[in-house]
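Data first, discussion second: the structure below is written as structure tokens.
Only a single protein chain was left out; the remaining protein chains are all shown in position.
Letters A and B mark the chains as written, and numbering starts fresh at 1 in each.
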Amino acid sequence: MTELSKTGAVVEDRPGTSEPRAFLDVRDLKVHFPTDDGLVKSVDGLSFQLEKGRTLGVVGESGSGKSVTSLAVMGLHRLGARGKNVRMSGEIWLDGKELVGADPDEVRRLRGREMAMIFQDPLSAMHPYYTVGNQIVEAYRIHNKVTKKVARTRAIEMLDRVGIPEPGKRVDSYPHEFSGGMRQRAMIAMALVNNPELLIADEPTTALDVTVQAQILDLIRDLQKEFGSAVVIITHDLGVVAEIADDILVMYGGRCVERGPVDKIFYEPQHPYTWGLLGSMPRIDREQTDRLIPVKGQPPSLINVPSGCAFNPRCPYADVPKDGITRTERPELREVGSGHFSACHMDQAERTRIWTEEIAPKL
Amino acid sequence: MTNEPTRTDSGPLLKVEGLVKHFPIKKGLLQRQVGAVKAVDGIDFEVYRGETLGVVGESGCGKSTMGRLITRLLEPSGGKVEFDGTDITHLSTGGMRPLRRDIQMIFQDPYGSLNPRHTIGSIVSAPFRLQGVEPEGGVKKEVQGLLERVGLSPEHYNRYPHEFSGGQRQRIGIARALALKPRLVVADEPVSALDVSIQAQVVNLLDDLQEELGLTYVIIAHDLSVIRHVSDRIAVMYLGKIVELADRTSLYEAPMHPYTKALMSAVPVPDPRRRGAKSERILLKGDVPSPIAPPSGCRFHTRCWKATQVCTVQEPPLLELAPGRRVACHHPENAPDQAPGDTALASAGEAIEIVSATKSSAAEGSASPEPSAPAAPVIPAPSKEPSPDDEAPKKP
Partner (left out) sequence: MISYIIRRLIAAVILLLVVTAVTFGIFFILPKLAGQTADQLAQQYIGKNPTPEDIEAVKRNLGLDDPVYVQYWDFVRGIVTGATYERGPATVRCDMPCFGYSFKTNLEVWPELVDRLPITISLAIGAAVLWLVSGIVVGVISALKPGSFFDRAAMGGALAGVSLPIFFTAQLFLLLFSYKLEIFGRTYVPFTENPSQWANTLFLPWCSLALLYAAIYARLTRSGMLEAMSEDFIRTARAKGMRERRVVAKHGLRAALTPIVTVFGMDIGLLLGGAVITESVYSLHGIGEYAVQSIVANDLPPILGVTLLAAFFVVFLNLVVDLLYAVVDPRVRVS
């Protein structure tokens, strides 16, 4: 693990020292923001891989660092007035190129072309003064030297592709003239206009009604099949990831606490926080006579992250491992099954026992 | 309490008949009324003592307006609201005052509903001051007791709202609502702004309080999972109407109204294995029509796959099709057809897309017709992908 420099230098950690292991390979990513109250460690040593054609669901509560991670991959933290205050380290490999240490203009050229993003609230994410078509045309022409007319044809084609009726007419509408679901479709059209290989969707359906959410998830699934891109879906909704993700990454306090194939996470979870999430969730698919089993307490402060395991103050099993190790030593992410990782001090056998005997029957 | 004790124990606690709320739309030189947003357009239901009635629907269905009507934060345009036998439909602010002790509301936004300049103590004790109530042992002791009861520390008495997290603020809101020991609590999206783990804490708290204090709840939410967990009976709303009202188990296991069925099938299930097993999912197409000009007959007929001729002209009444199950539909699921042999609508065949998760791009229909949605008339969408969506315009 590398230390962050105290000087505020943006880049550290021997960029380009090793070869990437996947299409998207994030290694020991740290994103820290110095503030008057102290250093906010939004992301603090995160690693994961994602191949093309796969969907990774990033799950966590607010402040867990999931959105910060996605903005870091896109290189969006370093822009604007606050860009100078970000301390980033680690490596982000996209299709063989390292992005953390790369020239900002090089990363800019990848944005929108090789990697694209859709956001939670499509109304505020689109400029209110420009037509939807104008904004899609713009996205296309940044990376393609074509006339406005060609780009407009492309925009209409994309609107049609994402299921907007009368795209030839709606292309000249303003975002506020669209309904929420249509706006999110338009947003997707804008993101996909350059056929990106990586699509990051940050809470893409949180602001939408459930029937519209189903339509949008369906659309994302279809488009991924068609384009074969890698998709990262960030959400707090375990239902959404269960529907759409191949792999799941559970974040807590700026770190990954568990990561693995979707079935493993839902049926053989190996981290008490994942158990907590599953127990907190009311179910639509079954009658629950019992109470929910919430995680006690509050999410951690990112300035004073609890020492040892960040989850220890809320963990019902914090005293199971010996010598108070949960409070002194940070657990590393260890492989507990094929492609399944968990960061917990408890013995794997013990965890499996707790899950099957104590947790699973109550869900 | 103004009512004689004999009366308080019989009959529903809250009875709503033909409740209507129209928000006028004014236009033109003289600002004449040219129409109305029919936010709530004739609904009937009862809430029984000690139960939880869940109200669910998509944005624009009128559920929040309904909540504000029954707590009389809004004046109904028509119909009747009866609380414990007293007609409160058109009571003045002054006339409502004694009843404010009995009816309380919890809001969605734990940030916006607490005055940042007041301490927690003064926020929670406000109801005592407003009602001129002096509890035994003094206000401060009572408030501290309340704080403890909702899972906060009594030492929080002198702190300010910004010192608390979202979940804690919602607890403060709950403490305030419970201060005067109300009999009916109307909660509008009480947990939708909270994180999953915190949401569960608050849901459990509401549960415990109901048990301890014998509260009656009306819980309004868009999250069908939360509603299933907290409610005894559930009302499903669509475009200002209740389309189905039933007890929890039967509603979720065997929904009768096609809209209920579609709504429930749209909810993502946190169970990845059911992706393959759940053979079909009903994907509604088309927009929720505007509440300014709702479709004739059954309001759902423009998006319904079972719609027939009668649905376009005759509004289905909310009928008791099974004991305790009221449904407003001519062609209910899981129940005998109310208008058999009627001609199916052309639009019905294309109204939905049945998606199986294993083969999800099976769509071959065309965009569904939306006669009343202004911006999206019928066009045959290219075969690759149809389905325009959407929700109704925001409430005024």
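One rule holds in what follows: a residue touches a chain if its C-beta (ideal position, glycine included) is under 8 Å from a C-beta of that chain, and two chains touch if they have at least 3 such contacts.
Computed from a prediction, not measured in an experiment: that's the story for all the values here.
J.: Tell me which residue among A:22, A:79 or A:305 touches the hidden chain in the full complex.
T.: Checking the options A:22, A:79 or A:305, the one contacting the hidden chain is A:79.
J.: Out of A:22, A:39, A:125 or A:146, which residue would touch the omitted chain in the full complex?
T.: Only one listed residue reaches the unshown chain, and that is A:125.
J.: If I consider the whole complex, including the chain that's not displayed, which of A:72, A:94 or A:116 touches that chain?
T.: A:116
J.: Contacts of chain A with the missing chain: which residues?
T.: Chain A touches the missing chain through residues 71, 74, 76, 79-81, 108-113, 116-117, 119, 121, 124-129, 138-139, 142-143, 174, 176-177, 187, 190-191.
Please note the rule applied: only the chains that are shown with their structure count from here on.
J.: State the interface residues of chain B toward chain A in the complex, per the touch definition above.
T.: Answer in residue numbers: 58-59, 165, 167-168, 195-201, 203-204, 207, 222-226, 228-230, 248-249, 252, 262-275, 281, 283-285, 287, 355, 357, 360-361, 367, 375-377, 379, 381-382, 384-393.
J.: State the interface residues of chain A toward chain B in the complex, per the touch definition above.
T.: 61-62, 160-166, 170, 173, 177, 179-182, 185, 208-219, 221-222, 225, 236-240, 242-244, 262-263, 266-267, 276-285, 287-288, 291-296, 298-299
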